[in-house]
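Of the protein chains in this complex, one is absent; all others appear in place.
And now, chain A:
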Amino acid sequence: MSIKISEAPYKERIGKGIDNDFMRQAVSSAQGRFRNGRLTQAEELGNWEDWRQLGEEIRSHTLENIDYYLYQLSEEVEKRGGNVFFAETAEEANTYIENVVKKKNAKKVVKTKSMVTEEIGLNKTLEEIGAEVVESDLGEWILQLDEDPPSHIVTPALHKNRQQIKNTFQDKKGYDKSDTPEELASFAREQLRQDFLTADVGITGCNFAIAESGSVTLVTNEGNAEMVTSLPDTQISVMGMERLVPTWEDMEVLVSLLTRAAVGQKLTSYITTITGTRLEEEIDGPDDYHLVIVDNGRSKILGTEFQSALHCIRCAACINVCPVYRHVGGHAYNSIYPGPIGAVLTPLLDGYEDHKELPYASSLCAACTEACPVKIPLHEQLIRHREIIVEEEKKSPASEKIMMKGFAQWASNPAAYKLSTKVARSALKPWTKEEYVENGPGPLKGWTDVRDFPAPGKQSFRSWWNKRQKGGEA
């Protein structure tokens, strides 16, 4: 998998999302709970705006000096016996990791949840050289067994119900118990425990790398990151280059923002902070440690008006308040990064060509900007994307171009305009039900696929005006 998750066109993906009742219900209730959790935590602190301000200042300072802090990070990792590989592209990162796995003659690789490894398509690379790759986050494991992409960056299997999960476990792992979440999770515990114990290599993502000590912080609830970093002798951490903080003190503030904004917890069950290889006479932890720092398009965003998009700490608070995400779900964005931050980041990382619809998947209500714990002006960046697409790239969605072109020609010709406003009502009659057009033809289809359109009035404004002037009934 790469950043894109399918080849299906935008409208088709949206249609699928809207038709999926379970998914929409699940997303809606998850959004409500996540949002309440965040608001409760914010209220309890009392000075949430100060926390956001601090978060923004830490992120700005770090990104402004990213070369300095990455240099320091790599020096410190080396001091603690680790190797550091700077990868400009996904291919470079994959090749390096592939070589480590080959060199170790590794049969089994066990992973923590990591968006950047999804982004670079690491699992596929490793499977191609014959390694068994096991995702150990419960949600990711479910999706891996079902070969399905994530639909949310915090709860990746949000779109699946327990019956589907039970069926997947039955088909792929011979599960024979009920569909209660407890029994399903207990089955995953048994199955994955064996994988942790027999894996040759552990691969983790990285929530925050700490430059001053060469440490990597992982924020989890299930305990799988502890397993992955404690048991295999070889460990590889993969980080997007911006997932960085100067010191432990900064890490602490951002973790406090992340766990509150993401899941409404003061801290998650595990904040695991690992530094280099295990020390002399220690038993748990790797004796061979690698940190892979990935650019993959991020550096192009530095120094641009979108730089603050790199401040993102992947909490999904913007996703959890987005009314568009609520209705179409994560897969409609065709990116492993959905929701408002996905609509901002995906075109920056992967180009406008395949993702030009994303900045339009927003009502610009600004709920995302207000929710962001590090104050990224998300809706303003979406507007900038639209401007760039329309003005510079001339890549606005085809339907919009045709409609706008047609509208210009039609509106500039008084006779045509007059005629069509007159006939619109009767012309649309076949599609009209109780004064609403439900399944409109031609250019109206794009609109009425997702919402109804009021049927044209019995008379046009012009004829109403003329009649009124003549003293007729209004």
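Here is the rule we use: a contact is a pair of C-beta atoms (placed from the backbone, for glycine too) under 8 Å apart; a residue touches a chain by one contact, two chains touch by 3 or more; residues count from 1.
Rule of thumb we're sticking to: contacts and distances are computed from a predicted model.
Per its UniProt record, the hidden chain corresponds to "Lactate utilization protein C" from the list "Simple sugar transport system permease protein", "Membrane protein", "Rod shape-determining protein RodA" or "Lactate utilization protein C". Of the listed residues A:S151, A:S230, A:T369 or A:S460, the one in contact with the hidden chain in the full complex is A:S230. Only one of the listed residues, A:Y10, A:F85, A:Y175 or A:Y325, touches the absent chain: A:F85. Within the complete assembly, A:L267 is the residue of A:L39, A:L267 or A:V390 that touches the hidden chain. Checked against the full complex, the candidates A:N94, A:T204, A:S237 or A:S256 give a single residue touching the omitted chain, namely A:S256. The chain omitted from view is touched by exactly one of A:S114, A:S215 or A:Q381, namely A:S215. For chain A, the residues touching the absent chain in the complete assembly are 26, 29-30, 33, 45, 47, 50-51, 53-54, 57-58, 61, 64-71, 74-75, 78-80, 82-88, 92, 96, 136-139, 142, 155-158, 161-162, 165, 181-182, 184-186, 188-189, 192-193, 196-197, 212-213, 215, 221-224, 226-227, 229-231, 241, 246-253, 255-256, 263, 265-285, 293, 295, 299-300, 302-303.
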